[in-house]
Each structure stands twice: as C-alpha cells, then as structure tokens.
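With one protein chain removed, the remaining protein chains of the complex are shown where they sit.
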Amino acid sequence: MRSSSTTRPSGRTPIQLRPVTISRAFTKHAEGSVLIAFGDTKVLCTASVLEKVPPHKKGSGEGWVTAEYGMLPRATHTRSDREAARGKQTGRTQEIQRLIGRAMRSVFDLKVLGERTIHLDCDVLQADGGTRTAAITGAYVAARDAINQLLQSGTLKSDPIIDSVAAISVGIYQGTPVLDLDYPEDSACDTDMNVVMTGKGGMIEVQGTAEGSAFSRLELNALLDLAEQGIAELTQLQIDAFKA
Amino acid sequence: MRSSSTTRPSGRTPIQLRPVTISRAFTKHAEGSVLIAFGDTKVLCTASVLEKVPPHKKGSGEGWVTAEYGMLPRATHTRSDREAARGKQTGRTQEIQRLIGRAMRSVFDLKVLGERTIHLDCDVLQADGGTRTAAITGAYVAARDAINQLLQSGTLKSDPIIDSVAAISVGIYQGTPVLDLDYPEDSACDTDMNVVMTGKGGMIEVQGTAEGSAFSRLELNALLDLAEQGIAELTQLQIDAFKA
Amino acid sequence: MRSSSTTRPSGRTPIQLRPVTISRAFTKHAEGSVLIAFGDTKVLCTASVLEKVPPHKKGSGEGWVTAEYGMLPRATHTRSDREAARGKQTGRTQEIQRLIGRAMRSVFDLKVLGERTIHLDCDVLQADGGTRTAAITGAYVAARDAINQLLQSGTLKSDPIIDSVAAISVGIYQGTPVLDLDYPEDSACDTDMNVVMTGKGGMIEVQGTAEGSAFSRLELNALLDLAEQGIAELTQLQIDAFKA
Amino acid sequence: MRSSSTTRPSGRTPIQLRPVTISRAFTKHAEGSVLIAFGDTKVLCTASVLEKVPPHKKGSGEGWVTAEYGMLPRATHTRSDREAARGKQTGRTQEIQRLIGRAMRSVFDLKVLGERTIHLDCDVLQADGGTRTAAITGAYVAARDAINQLLQSGTLKSDPIIDSVAAISVGIYQGTPVLDLDYPEDSACDTDMNVVMTGKGGMIEVQGTAEGSAFSRLELNALLDLAEQGIAELTQLQIDAFKA
Amino acid sequence: MRSSSTTRPSGRTPIQLRPVTISRAFTKHAEGSVLIAFGDTKVLCTASVLEKVPPHKKGSGEGWVTAEYGMLPRATHTRSDREAARGKQTGRTQEIQRLIGRAMRSVFDLKVLGERTIHLDCDVLQADGGTRTAAITGAYVAARDAINQLLQSGTLKSDPIIDSVAAISVGIYQGTPVLDLDYPEDSACDTDMNVVMTGKGGMIEVQGTAEGSAFSRLELNALLDLAEQGIAELTQLQIDAFKA
Partner (left out) sequence: MRSSSTTRPSGRTPIQLRPVTISRAFTKHAEGSVLIAFGDTKVLCTASVLEKVPPHKKGSGEGWVTAEYGMLPRATHTRSDREAARGKQTGRTQEIQRLIGRAMRSVFDLKVLGERTIHLDCDVLQADGGTRTAAITGAYVAARDAINQLLQSGTLKSDPIIDSVAAISVGIYQGTPVLDLDYPEDSACDTDMNVVMTGKGGMIEVQGTAEGSAFSRLELNALLDLAEQGIAELTQLQIDAFKA
C-alpha cells in the first residue's frame, strides 16, 4: 500500500511531523497561555480558571472542563466571515470545540478539581491544516499551567490531571499513509483521520472519514500505527515544554 | 476482554441487533419516506428532490446531497427544548446532520445526479439510543426511493448511487464489546463508536470516543469486527425493504 | 346559498368529516402521546408533565398549560425550511401554538392543577389541511392521558380538567359551506373559519377569515352550524378513544 | 343577557365608541401618515410606497400590501421590553401584523396596484386597549392617502382600492355585550372579539376568544350586532377624515 | 474661515437653532414623557422608574440610568427596516443609545437614586437631522419629571440629579461653522460634531468626525464656541419647560 515514490508537498517523509513549537506564557492575563505551532498552523490556547460551574454541575462537588474554538477571519488563504458578525458559530466550529472539550475532560478527575471550571479557548491565528489537533495538544499544556498555579497557591491540594493528552491527524495521500497533514495534503487526501490519545497510550478519540472513496481495515490500521508514533513525539514535546 | 457473564439490559447477546424494521412510503408527499426502527428508536427519514443546488455548486454541472436532523421535544425520557423555539440548533444536532450528509454523499456520484439536490430530513419520533445510525440507515433507503422515481420518470438516465450505506453503533459495556447500543447501554458505556460502511464493506466513518477511560487498539479492533457484522445485516435489511 | 351540485374534491358531502383516527400511547416516553389523523393530516400530540411553572406563575399556587407546534419539513407537498435551521419560528407557527395553548387552558382549572406545567407538543408528520384543528383535538386526548396518570399515581387528588375541547375548520367552497377542509379545498376557499368548542357546546374560539371576498352574517351562521355538528362528532370520537 | 345596570368603567353606554380622532399628514416623509386615537389608544400608521415586491410576487404583474406593528416600550402601564433589543418580535406582535396585512389586502386589487408594495407601519404611541383595531382603521386611511398620491401623480391610472376597511373590538363585560373595549374592560372581559369589516358591510375577519368561560351563539350574535354598528360609525369617520 | 456669504438651506444664520419645542406629559403612562422637536426632528422621550437594577448594581445601594433609542421605520425619507423584524439593532442605534445613557448618568448621583433604574426610551417619530442631540435634551426633561414625581411621593428624600444636560450638533457647512445641523446640512457637511454639556457649562461628550477632509484645531475651536452658545439656549428652554 505504501508507495516509496510518493513525495509530500512539504518534502517531509510519511512519518515526519511538521516542526512543532510550544510557547508558554504567550499572553499575560490567562492562568495558562500557550502558542502552539504545527508548522505554519498557529493556535493560541488559553486556560481560564473560573470559580463557578455550569448548571448541570451545581452542588455536585465536581468541576467542569470546557473549550471554545475560533479562527481569526484572515487565518486562512481567503478571508472567511467573522462568526461574531454572522451571529452564529458554524457547525464545523461547534464540532471542533466539542471534540477539544471531550479530549480535555478525558484526562481530568472532576471530583478532585472541585466546583470550578477550566475554560479553554483555542483561537487559530494562522491555519495550514491540523488546527484541531494543534489546539488539543496546546490546550493540554495551558490547562497544565493553570492547574499548576492552583496547586502552588494551595487552592488545590491534589492534582486533578490524571494523564496528558495530545492529538494528531493522519491520512492517505496519493496512496500513502502520512502523518500530520498540512493544508495542501488535507485538501487532496482520500482519507483523513484525527486521533486523540493520552500520554500513557490510551485512545480517546478516533475520527476517520473517507473523503473520496471508502477505506479498508488495513488502511485504518496503518493510519493508527502512524498516529501512535506521532502522539508519542508530541507527548515528549509537551514534557519538554515544562523543562525550558 | 470479553466476559461471558455480561448481561445486556435488553437480554440481547453481544452481537445481536435490536429488531430493525424499515417502512417505506410512510408519508405521502416526499419522494422517499422511510420510518426506520432500531428497537424503540424510531426515525422518520424523508428524501426531497429539489431542482436547485447550493451556491458552491451552481454552474458546476454537479448536484448536492445534504441532510438535516431533528428530534421531537418529547422523543426523549424528559422533554427537551424545541430547537425552533430556542432559535438555534445544538452543537450535537449539527454534528449529527453533518455526519449524515457526508455518509450519504459518499455513495453518490454528484456528476451523474446533475444540478439538483437530494435533501434528507431525519426526524426522531422516539429515541432509545442510536438515532444517528438509524437515521443514516433509513436515509439511504429514502434516497434510493427518490432516485428510483427520477430514473422511472426518465429525469435521470443513469443511476447516481454507486453503493449502499448503513451505520451502527458499538461499545464496550461492562467490559464486553456489544453491538447496537440502546439508551441504557449508551449511558453506561466506557467506549462508544459509530461506524458507517458501504454495502461493499468499505469504511466511510469511524468515530470512537472514550467516555470514561481510554480504550486500546485491541478493543478498537473487537468493536470494528462487531460493526462489520452489524452493517452486513443492515445492508441485507435495506435490500429486503425493496422486495416487499 | 348552498348549491346542491357542488362536488368536493374528496367526494365527501358538505357535512362529512374526513375519517378521523385517534391512537393513544403512540410513543412511549411522554405522559400522553396521541397520533391523530384527520384523513391525510397526521399530527403527533404529546403531553409532558413538568414539575415547574413559568415565572409569571411562580408562587401563585396555580399551574400552567402551554403548547408548541411544528411541522416536519417534508410534511407538505414541497419541502419547507426547517425552523430550527432558520433560527426562528414563523408568524404562522406562533399564531397556531398560541391558539392551541389558549384552547387547552380554557378547559383547565389551573388552581386544581397546582404548580406544575402541562406542555403540549403538536408536530405535524403529514399535512393535508386542518393541522391546527387536528392538533387541538389530539392535544386534548394527550392532556387527558397525562392528567389521568397524575390522578392514578395520587399526585393529583382531583381532576383539573373541567370539560373536553375539540376544533374543526369550515369554509365556503364554490359557494357551499363545507365541513373539515382538506388542502385542495383550503387553497380554493373564499372563506375559512376555525372553530374551537368544548364538549358541552360552549364556544372557545371563532376565527373566520375572508380569503377572496368578504362574507355575510348568513354565511357565518351556516358555517357555525356546520362546525357545531363536526365538533359534536369529534367529541364523541375523543370519548371513544378512551374505551378501546 | 344584557343587564341594564352594568356600568362601564368609562361611563360609556354599551354601544358607545370612545372618542375617535383621525389626523392625516401627522409626519411628513411617508406617502400616508395618520395618527388615529380611539380614546387614549394612539397609533401612528404610515403607508410607504416601495417600487419593488417580495420574491413570491416578482414577475407576476401584481403588487403586495403588507403591515408591521410595534409598540413603544412605554406605551403601556409598565414598561415592556423593546423588541429590537430582545432580538425578536413576540408572537402577539406577529399575530397582529399578520391580521393588519390580511385586512388591508382584502380591499386591494393587487393587479391594479401593479408591481409595487404598500408597506404599512402601525406603531402604538399609547395603549389603552384596542390597538389592533385602531391600527387597521388608521392604516386604511394612510393607504388611501398613499394611493391618492399615486393617482394624482399619474403613476396609477385606476384605483386599486375596492372598498374601505375598519375594525372594532367587542366583548362581554360583566354579562353585557359592549362596544370598543378599553384596557380596564379588556382585562376583565369574559369574551373578547375583534371584527374587521368593509365599508360595504362585508365581513373580513371575526376573531372571538373566550377568556374565562365559553360563550354561546346568542352572545356571539349580540357581539356581531354591536360590531356592525361600530364599524358603520368608523367608516363614516374615515370618510369625514378626507373632508377636512 | 467663516464666509459671510454662506446660505444655509433653511435660511437660518450660522448661530441659529431650529425652533425647539418641549412638550411634557405627551403620553400618559410614563413617569416622564416628553415630545421634543428640533425643527422637523421629533423625538418622544419617556422615563420609566423601575424598582430594580441590572446585575452589576445589585446589592450596591446604587441605582442605574440607562437609555434605549429607536427610529420608527418611516421616520426617514425612505422607509428603513424595522429593527425588531430584522432581529437586531444596528451599530448606529447602539452607539446612540450608549451615548444617551452616558450623558444622562453624568448628571445623576447614583447613590442618592438608590437601588432603582431610570430607563429612558427615545423614539424618533420624524427625523430631519440631530436625532441624538434632541433625544438627550428631551430625555433630561423626562428624567427630571420622573424624579420630581419620586420626590413628591416621598420615595426619594433628596434629589439625585446634580445638574441638567443637553446636546447639540455643530458642523462645517460650505466652509462655515454652523449650529444645529438639519438633514440637508448633515448630508453635505465636511465635519460633524456632537457636543453634550451640563447646564453649568461642563463638557460631557465631544464627538467630532471629519466626513470629507480632516479638520483643524482652529475649526474645532470655532465649533465648540458655537456649541456652547447653543447648549446655553437649550438649557434655558429646558428650564422654561417646567414653568409652563
């Protein structure tokens, strides 16, 4: 299935991530603020600590973790409408922010968090494919920073984060499974899959979509193999971000 | 992983679908109108033929296939707000209708369809888990009926449908992979996956989500095996629906 | 005024209702769930018991009865926009649901109901004229079922329903007053009137509209005579629905 | 039924209208601009001529007549929310503006009007019951003024208005049928009816609603008798308004 | 800079206000109700006393003063869309109502007012330029009336109003600074400035905008001189309004 002759537009090998950079404390007000770049895709992820919970958690003793996603109008090749001006978020935006929220909640013990909310905002400053996977990977670092601050201040006695979480896209480009699709690949891909996994290697979300023609179990397995590798790399980069 | 002692709330075996019924021509105005039941989940799927296309297809010579999804306010255990009265569709609704639309487009040759739209409406009359998979499975039959009518009237000279499509949910319930989750299982599941496949066995969508704890590749594979079986059964039921 | 030669499109006599069927317990979750058919017009009416009241009734010791109305997009000859997707209910929808709500409240003693709400949802699955009159007639049966359940469980000690209520349309078709307009008649009618009456024969609403030319007192009286007859028949059918 | 001892809060006899004044050319920009007062109810009705028609009339050679209704926030005893700030019109507002529009169209020959729109705006400056009937009665005068201007300028060769139209409320107050309800009566009424009739005496709309208990045919007839008298008076006042 | 030969469309001298009339108690329900006319610009300003405050003032012991602004659809030369029907207020409307609110708050001691709200509604019945300045000038009189009523009834022990406030527009028309722009001047102006001042001569708002070409400090000063004169006149007219 994998043809050795495929050339990715970026010149990367099939298993090669784009250069990933994670900059913490990018803005000053948020409890966690991370600019994450997957190549030319740049997402600002902030984590805000709110001392309240949504109605369905009131009085439960549990906290909540939620996310919102946005894209600046000219983050893309051609300008797209500003959602605030149109008066509603697109279905795509809602789908992505629900995905980010679920991914983040999967590594939180909401009882340990207590009745407060970690609100993650992921805003795409520049888009070149893979904005949702960059958002999840960066949002984890921002959430980690916010929780660390609550631990240091003594507000939290024990750590509500039970694992790290990261995400990557994989796809079949010209017959070859490739890791971390950029925009030119994403537009031309037959199959596109987003995978969310924890630092310990557990799967949180697998979302594979046939774009042109259907895909097989064999292809699915090759894509999952690639994703596991990529997420291991991202997990290490998340760890490294706290060393600097 | 699979514990022989698990008892499903419904008494079904792990590989057993709920009783599925597909009633064509359920209402009289639509070009295709199907009431599909997956046990107590009942979805009315209509296919409307519109002799126009959305702006991004105008002048392209190609058609469009799209879907909308709704749930009657009291389709569920407790009444939920009417989306029309609230003034917007929830993120969940939009996510589901986007999924149905992609699934249906995956089996259409839009060039052969010509500049017209097949608009699928999937409205849940009664919900008991698995509404989106029932909707996809029923919408295909409604679309098939609408296209057949266009072929019989001579409006279409050749068939734009290239394969059938169906969907099923699978999940890990009390440690056991089970097929076609009903509501009590869905609420208690650790992992929940929706799989969309064509009649020929190609994969169109795989959407797996860890609800409580992460899942493994092994579990993923067991779930996909189950889904393949279930979709083969649904495909046969779709074929049978046209025999009666 | 009445010309003996008029032929209704359906072949009915001027004083003949369409076949009316009332199916209780049509769906399983709602406290009352009725599918009512006036010929090809089919409306699903559910009654939900909510243990809360709107703000203007809080602390009053009184309950509330309200209704919402919707039409599936392809209930009609040509597909109409989904109100949830458009983001608002049409004026027609709001007018109808306000009418249903007033009709239902007219037979309730809100003090006896206590601080709870009976929320009626009337959703048109198939439309062929007279959807609002079918909705009122069916909603009464659904409300009756919901209240019976509250009486049987002991939640209510005495019956808050003081009379039954039903509705019918009448109109002048080709010069002849006719009962229970179907869609072809409705579209061609000079005058169209909806009448809501109680089982005891009291009038609750009379809404007559000249569509083409004005109508006279004589015509109005002929229409009201017809409506009284029709409602007496519907009242009997409501009673019969509880015998089966 | 009619008890001679009833005293109306205003001291009026049962068949007595409030003082009605009709002031033409109240504002200067509109083609027709009428301030109409039914006692303390004051409505500004403007008629605008627009040289375009809504989509469903395009290319038909016919025109359109439509109406919008609003109430200033402090037209009422206690301030009500501004609909523009809330972001939507209430169901009541929509119901009223649909009624005004139908009433006005009933006296227009849309073919003679040609492809243009008469847009009526009825804004309540002060409310004391009967705003919709004052609005219809005033809107006719504003429309008449706008059409006269089109006739005088030669834009229209013949008159598209085929009759005059006016409206009045009637109700049963403390057992007595009374004409032209003011707010104190309206709040205390058992039955409330709005009647729209043409100058020639044809009925256009009859909308009767039981507020507390049901009403009888006898009561309905007494109310219609009163309404006919009232509308005859209003028709004369409309004629007089053009004499001054 | 000032050319003696300029002729204003209205024939006014550069320093001449339009005829200003202030009619108190224009409508009967509001605690303050003022119809103010600046020539053909007519604005109805009502002041409502609400015994509640917005969330950010709850429990503060302080009151609130706020304003809303609207324009009847046919207040203008050509009909503009009704904001309530469009479902949102324009940016211009919001800008104006925020300005009115700030202007009114500048003369209120919110502590003395206590936890209640003065809600000002300014609705333009007829527009001919300068609607926001007429609205501010009239709203003050309406607020004054409402507060007087609270003082007379003993609800307030001392006066929360610390000064009067009025507003006027100035602009450079054909090279000459002129006072109180009407619509023909406003459309043709190079620079347009709205000035809000207190009765004691303090400045509250200065909003100057170059419409065609930039303006100089010299021009700015000439405009402010004019505005001061105009506001002194308006302040006197406000005082006189309470003498009649």
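Order of writing sets the labels: A, B, C, D and E. Residues in every chain begin at 1.
In the analysis below, contacts are C-beta pairs under 8 Å (C-beta built on N, C-alpha and C of every residue); 3 or more make two chains touch, one makes a residue touch a chain.
Keep in mind that this is a model prediction, so the values were computed, not measured.
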Displayed chains contacted by the hidden chain, counting the whole assembly: A, E
Of E:Phe38, E:Trp64, E:Tyr183 or E:Phe215, the residue in touch with the unshown chain: E:Phe215
Touch criterion as defined above, residue of A:Thr76, A:Ser213 or A:Gln229 at the omitted chain: A:Thr76
Touch residues of subunit A, complete complex, unshown partner: 27-30, 33, 40, 42, 44, 46, 48, 50, 68, 70, 72-79, 82-85, 87-89, 93, 119, 121, 123, 125-127
Positions on subunit E where the hidden chain makes contact: 88, 91-92, 94-95, 97-98, 102, 106, 163, 193, 197-198, 200, 202-210, 213-217, 220, 224
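As a convention for this text, only the chains that are shown with their structure count from here on.
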Contact distance in steps, from subunit A to subunit D: 3
Copies subunit C and subunit D touch via same or different residues, half shared test: same
Euclidean distance of C-alpha centroids - subunit D vs subunit E, Å: 33
Rounded Å distance between subunit A and subunit B, as computed from the means of their C-alpha atoms: 28
Distance between chain centroids, defined by C-alpha means - subunit B, subunit E (Å): 59
Set of subunit E residues in contact with two or more other chains: 87-88
Category of the chain touch graph - line, ring, star, complete, other: line
